[in-house]
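One protein chain is absent from this view; the other protein chains keep their places.
Going by the order they are written in, the chains are A, B and C; count residues from 1 in each one.
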Amino acid sequence: MKNSFGSSIIITLFGESHGDYIGAVLDGIAPGIKIDREYIGRKLALRRPAGKISTARVEADEYEIISGVKGDYTSGTPLCILIKNTNKKSADYGDILDIPRPGHADYTAREKYHGFEDHRGGGHFSGRITAALVAVGAILSCALENKGIKIGSHITELHGAFDRRFDDISSDIDLVNSREFPVLTDVAEEKMKKEIAKAAEMGDSVGGILESAIIGLPAGLGEPWFDSMESMLSHGLFSIPGVKGVEFGLGFAFADVYGSEGNDAFAIRDGKVATESNNNGGINGGITNGMPVVFRTVIKPTPSIFKSQNSISLTKMENTELKLEGRHDPAIIHRARAVVDAVTAIVIADMLAMRYGTDYLAANN
Amino acid sequence: MKNSFGSSIIITLFGESHGDYIGAVLDGIAPGIKIDREYIGRKLALRRPAGKISTARVEADEYEIISGVKGDYTSGTPLCILIKNTNKKSADYGDILDIPRPGHADYTAREKYHGFEDHRGGGHFSGRITAALVAVGAILSCALENKGIKIGSHITELHGAFDRRFDDISSDIDLVNSREFPVLTDVAEEKMKKEIAKAAEMGDSVGGILESAIIGLPAGLGEPWFDSMESMLSHGLFSIPGVKGVEFGLGFAFADVYGSEGNDAFAIRDGKVATESNNNGGINGGITNGMPVVFRTVIKPTPSIFKSQNSISLTKMENTELKLEGRHDPAIIHRARAVVDAVTAIVIADMLAMRYGTDYLAANN
Amino acid sequence: MKNSFGSSIIITLFGESHGDYIGAVLDGIAPGIKIDREYIGRKLALRRPAGKISTARVEADEYEIISGVKGDYTSGTPLCILIKNTNKKSADYGDILDIPRPGHADYTAREKYHGFEDHRGGGHFSGRITAALVAVGAILSCALENKGIKIGSHITELHGAFDRRFDDISSDIDLVNSREFPVLTDVAEEKMKKEIAKAAEMGDSVGGILESAIIGLPAGLGEPWFDSMESMLSHGLFSIPGVKGVEFGLGFAFADVYGSEGNDAFAIRDGKVATESNNNGGINGGITNGMPVVFRTVIKPTPSIFKSQNSISLTKMENTELKLEGRHDPAIIHRARAVVDAVTAIVIADMLAMRYGTDYLAANN
Partner (left out) sequence: MKNSFGSSIIITLFGESHGDYIGAVLDGIAPGIKIDREYIGRKLALRRPAGKISTARVEADEYEIISGVKGDYTSGTPLCILIKNTNKKSADYGDILDIPRPGHADYTAREKYHGFEDHRGGGHFSGRITAALVAVGAILSCALENKGIKIGSHITELHGAFDRRFDDISSDIDLVNSREFPVLTDVAEEKMKKEIAKAAEMGDSVGGILESAIIGLPAGLGEPWFDSMESMLSHGLFSIPGVKGVEFGLGFAFADVYGSEGNDAFAIRDGKVATESNNNGGINGGITNGMPVVFRTVIKPTPSIFKSQNSISLTKMENTELKLEGRHDPAIIHRARAVVDAVTAIVIADMLAMRYGTDYLAANN
């Protein structure tokens, strides 16, 4: 597969940054899922650039659902969402067809598509496409919430500034989902915004780490080989532009602990099976154990910077310098949280539909 | 999909730790690929436990290819490999059906399979199954080497002991592939083996981090959305037992650098496009750029330890203690290197076959 | 999978008969394929109802390609086609939510989608959706023609009226593709149109059989088990509304011949391997043998008729009568030829891309 993802619930993305529309088709969704436009709008707003710390290109993200919905409910047939690109300045991208931007996909797209690719604004590789991903993810995460499954992400680290880790996960998810800037504390927000502003002043950019959690998942979800919960989530997450690492539970810190420290002891809690710690991030052997699923995703600094960079001319095959102009984010991680949550919702919804059937997500099932 | 992986070249695993056989079917492989039994034997030997730092259960790993091969060449039809389980001591696993081992899949398997699972030795979740994965991966990586594509992994970190990072990657891959214990330096081997031995003495276990590299890949491999090179590799890697994190290039360290530090400047080198640094691990926008693909995988400490652990009785639904006996590895990371390399070969071979056609891997293509 | 089809080249359909748009996404298509709008227009015209023998609902089929194309060429990223529904009369469909139309999907849609389906005009089941299928198929069949692969279909039988069978297939394909009514002879056209007109007068409808051929395919295409050429083609063809049978070569007539009559003897012709007859329709063991691929598809009579029919009230769960009004085709088979050709092009293009790689269909490959 290519620009499609999923087995029972399948998303297909299309569109280019400077085309007329971007969009997505969501197939396999249960009939009878409420389309909550306020909820979708809220999620899209979290992804939309805002204020000083984001790009000056602001899109209204007005979406149209042109199929798969009757009244306010999904009909069960493929749902197509279109989002119009209204604010394009293609003139800014004249050079990159010849001089690839470091850290971007310009050169690799050229190798893959032989020059036929729409290079303007990154074309199909643009973060712009994630608006469609967020819209689709919102439909699914809204349905998941009706099943008691909640998803949330916050920035734990951004160029030396830190947020506290998740603690009481259920209320922390509610907290972060109510905040425009995705952290759990005001002090973290202040410090991180300062770091972003500082990078912006220098014409530079920063990345960071998102910690995400899913609560309410039943135990027993995932497959032993190949379609493990970690495999499915990472497959989705690594297709988000800028993601360069994914870890579950202790993640890379497992390298420094003993087995006796890393294992999560079982205990009966309120008559149910639980674990005393959650170092494995809610997953054993690729399968959920009923504890919160916790993972961390690193987003690299936005590759678009205003500092002069070494690059090459592909037509002349010689070294040259590149100085970008236009509108660029000094950081995207605070916006990426909405994308990470959307991809998480898509993966989880698909795995639940595979296990419990295609009608599972409908409200009265 | 489930216990299958791949689009053009598809692997399916089967078998239980204490069944008669484990095995794999490899479908979609090009006809005319040489079966180099010495090469396969060497890879299996790297996975096999050896000496003091591994489990006392040693299997000969004598495999049989029962289909898909004529003479010494693949026929192009599905290739089935069987490996006999010769050294089973099921009596050791009497208790775990009731008392799940912390860190293992006993409890999650129970939730998924409702008690019908073969729990002995971890059943289908056992690391034993990776022998089939390694055998299949060896067939493919041997073919990849004939195409100039090489794969290698070494331990960079193990409970406070470190190896140097990859430097001249081509010769470092050769170096590590020639060493039984996967590090680049003798001093690292000594320190790490000491850490493993120390853990073993305490009845405990350690994990670690593998750094892997692929060289010789063409630029242009991977998809922008969902089937990115990072997505495909991580999907495969996270299905290996014990893997809890995967990062590419700088990975999680991207959180601490500016965009100007993280971007890889382009330069013409020997008349070809190259990058001055390789912080992105050879991948931009999900697509290979022709530089070495570099990633790191964390393996958690073996969950089987001899220390007493808190657990529960599932039949009585009450807390209890568990003390494991039997044969267990104090570390598996040195053996996991062969599994990581095998999975990498499988993913890469599939992506090449998708892009260049099903005959691509045959010698004379 | 669901409303998606294909492994390397994947089509996803969306839209409802009485929604604002219907459309399709085509993913995995090679970059650099010319978009020949005149060619696409011609294929859409063949599907469009015309004159007395078709429905009074005529749509302009003005399509928009909103992604995946730069200038006149495919960019290699997902191509989305939208076709606006301009001529809707939903009032005509008031009753069918309660009283399912015999032969239609009203009742089965209700069972599958629990009443959330958009029932107007058949919703997502409508033949209207095939406009998007034809548009996408046209892009691919245009590229196939540049590779020397041609596809054509004619009506061999329609309620007792017959056309001659394919003879010189290459010129017969050209002939039928130049005719609005898909037969090879004027006399067949006259007789069949008379049958259609007669059915229309009675408020009734007719079906028929299409004979299709593909020439120019390389030998060696298809898989022995499950993804045989027959399996792939029939999978696609049986998703066309109204198709109830598919046969290859002699098809059902194989029941009446001896093996010695049915086998196609091999012979060297012009220095190449050929067969003396083509009873197997160009396919042996599921794999093309280089001879024309020939198959026949039966299309049932349009279920929408103006005669009174027995049906039920789903709300009252009692028997009732149904008399349809509105605009309906007395026959769709002459229009279905364009859909059968489109699906054939999609299947073939995907199988070629799987075998020869994703760039195969590009002009200069």
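Just so it is clear, a contact is a pair of C-beta atoms (placed from the backbone, for glycine too) under 8 Å apart; a residue touches a chain by one contact, two chains touch by 3 or more.
As the structure is a prediction and not an experimental result, all values here were calculated from the model.
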Problem set entry | Touching residue (missing chain; options C:I81, C:I149, C:A188 or C:V246) | C:V246
Problem set entry | Touch criterion as defined above, residue of C:D61, C:D163, C:D264 or C:D341 at the omitted chain | C:D264
For this session: In the full complex, which bits of chain B touch the chain not displayed? Write them out.
Result: 1-4, 7, 10, 12-16, 19-23, 25, 27-28, 31-32, 66-68, 70, 73-80, 82, 112-114, 116-118, 123-124, 359, 362
For this session: May I ask you to list the residues on chain A that touch the chain which is not drawn?
Result: 7-8, 77, 224, 354-360
Exercise. On chain C, what residues meet the omitted chain?
Worked result: 1-5, 7, 13, 100, 102-105, 107-109, 111-112, 122, 124-125, 129, 157-160, 199, 202, 204-209, 218-228, 230-232, 234-236, 238-239, 241, 243-252, 254-268, 271, 273, 275-276, 280-281, 283-290, 296, 298-305, 307, 309-312, 314, 317-319
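Quick note on the criterion: only the chains that are shown with their structure count from here on.
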Exercise. Can you give the whole-Å distance between the Cα centres of chain B and chain C?
Worked result: 45
Exercise. In angstrom, rounded to a whole number, how far apart do the mean CA points of chain A and chain C lie?
Worked result: 38
Exercise. Going by the touch rule set out above, which residues of chain A reach two or more other chains?
Worked result: 1-4, 7, 13, 112, 124
